[in-house]
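Only one protein chain is missing; all other protein chains are in place.
Moving on, here comes chain A:
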């Protein structure tokens, strides 16, 4: 039986949007898929050794459940983003949701291949020394080399 393949493009760097790439990649790997994630633009934040800087913002996110209804104008107040971030983190912990670091570590263990987009690394002047070990650098053509023969391709 040929090994199935999953290719993911991870473009978001917020606490909430960091989850889908790592959840799907780790689960696919557990199911026997060979997995590659291409990190580009804000998704590069997910490669940093320390993920403590990732945040979630209630601003421009009307679907985010809030403990009490709040007018949009309130969302710009100082401290709102920090509050939303710590609320989400404590809720995740209480519900037994894994931390991003844990899910990423499981991906690394399962040999999920992670590629950082060279162009956006240069554009935003990321220091690749801040990334976890084992990250490769590549461009769009490198992504298609794997995606072209993948069974599933996701843009997140």
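Everything that follows uses one rule, which is that a residue touches a chain if its C-beta (ideal position, glycine included) is under 8 Å from a C-beta of that chain, and two chains touch if they have at least 3 such contacts; residues count from 1.
FYI, contacts and distances are computed from a predicted model.
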### Query
When you check the chain that is not on display against UniProt, which of "Sulfurtransferase TusA family protein", "Succinate dehydrogenase hydrophobic membrane anchor subunit", "Iron complex transport system ATP-binding protein" or "Phenol hydroxylase P3 protein" does it turn out to be?
"Sulfurtransferase TusA family protein"
### Candidate in contact with the missing chain, chosen from A:27, A:118 or A:153
A:27
### Query
Taking the entire complex into account, which one of A:35, A:54 or A:106 touches the absent chain?
A:106
#### Entry: Contact residue for the chain not shown (choose from A:80, A:97, A:137 or A:156)
A:97
### Task
By the contact definition given up top, give the residues of chain A that touch the hidden chain.
23, 26-27, 30-32, 95-98, 103, 106
